[in-house]
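With one protein chain removed, the remaining protein chains of the complex are shown where they sit.
Entry: chain A
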Amino acid sequence: MKRFLCLVLVALLSFGQLTGCTSTDTLDEKDTSAEESALKSIYNGELERSVTLRVLENDTAIQQGYFNQLIDAFNEKYKEYGIVAVDANMDERSNLADDGPYGYGPDVLYQANDSIMKYVKGKHIYPIPAESLEYFSQIPDNAWDAYKSEVDGKSYYMGVPVNVQTSMLFYRKDMLPNDWETNWDDNKNKVPDMVENWNALYKYSKSIVESGTGKYGYMRSLFDVYFSSGFLFSYGGYIFGDHNTNPKEVGLSAGNAEVGANVLLKLASVMNEECIDDSITVNGYSKIADGTYFATMTTPDVYTLFIKELALEYEKQGKSKEEAKALAEENLVVAGLPMLPASGDLTEENPELIPQKAMGGINGYAISAYTKAPNASLAFVEFATSYEMIMKRQELLGSIPARSDAAKAVGGVSEIVFNNLNEGNIVVMPSVTEMVQVWSPTETFFADLAKDAFRTSDKKYTSTEKIKSGLKVVDQQILDAIHTLSN
């Protein structure tokens, strides 16, 4: 009897084990339906009535009055359902993981992709039925990918991209040479060469420095990874493997990244020693304003600070407040990043040019998993990301839309940046936690590289091979840090 019972138990256990064996096709089918049913279980399509949606927006949108216009328009449209959107009245950097579980978080939040994707692991945000949104195809895959999350082999979109944040070139139009249209516009496109390609910008910077007036052309703190890493990316470098999702692989030295680092080294030679630390980041505003620097690279969110400083400078010269502001807005130009020479040689005449890649971020909307009104929240996200609202947002905030139709309609810098995003020239900051280990080793390398331009006898980076070795050391340092500190 005992033996019989044992056999029955063995048979039952074996049968239980075998239930796990099935074909992959069946699995896939199961997963697709699971994905759909997961979304349907959240969004049943019926708008909740008489609910208040707490929306967390960014400070600039509130300050410039855009957010009020947005919620007023939304509340008007959905008043028959009694849905009211209000300001969550919280810090724009609030952590949903802290406040959400206790019921104090917002229903809808607008943050950068790396912030939003941090909530995925703890299931603090709901996936969004992105593919059913009418403008899904208007937003490039690179932007959607910033919000993509894999669960059980299926992809979910955890947010809706709204704006693109990336590096731009800021320069003083009134500091261009008088003859730029004849001598600095080879392709006769009415855009000065020095803001179109790095070779011309290097040449112009060199001529300013050699004039001995104490002025400089392009200036930037080179240790700053956010701005300098783009030079590595442009020649094949990357941060993490599998499109910045696999921290087991670090590739800052990959491809010909050393060529990009060499471009930085060359640029350092037409700056001063302030490019080694954050001096230029700190004094850039006043130095651009007083004409010591011709150009710098930064993000569009500090545009007003440059304008304020330049206007103060004009006021000092006797202009009225209004005149000074108008003149500042006319003379400070924000442009896309210049093209890089394919060879990496900044002194080459008529070089073949390649677009410069830059680190960037995608800001967007996400829906809290603690909301009691997911359908109304989704309606708000759809409304806020509609063409009309995105255009209004651009008009009031000067932000760069992630939607192709809006970017095209706006034109200018927005279109250039959008195209860069679409073509993969904006490398979206990885949303993995291991990213924290990237900054310090890379900063140290860039600072050392910049310092090399000012060393006399003991130069470290005398060849691209030596730069490559330096970058490989950085890769290893990051990997060591991830595996010893993050785990």
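Here, contacts are C-beta pairs under 8 Å (C-beta built on N, C-alpha and C of every residue); 3 or more make two chains touch, one makes a residue touch a chain; residues count from 1.
Methods note: contacts and distances are computed from a predicted model.
Asker: UniProt names the one chain left off this complex as which of "SigE family RNA polymerase sigma factor", "Sarcosine oxidase subunit beta", "Glycosyl transferase family 2" or "Sugar ABC transporter permease"?
Answerer: From the choices "SigE family RNA polymerase sigma factor", "Sarcosine oxidase subunit beta", "Glycosyl transferase family 2" or "Sugar ABC transporter permease", the unshown chain carries the UniProt name "Sugar ABC transporter permease".
Asker: Per the definition of touch given earlier, which of A:V8, A:V191, A:V302 or A:V436 contacts the omitted chain?
Answerer: If we include the chain that is not displayed, A:V302 is the one touching it.
Asker: Which is it among A:S50, A:Q63, A:T213 or A:S320 that touches the chain not included here?
Answerer: From the options A:S50, A:Q63, A:T213 or A:S320, the contact with the absent chain belongs to A:Q63.
Asker: In the complete complex, which positions of chain A touch the hidden chain?
Answerer: For chain A, the residues touching the absent chain are 59, 62-63, 89-91, 94, 99, 102-104, 281-286, 302, 304-305, 308-309, 312.
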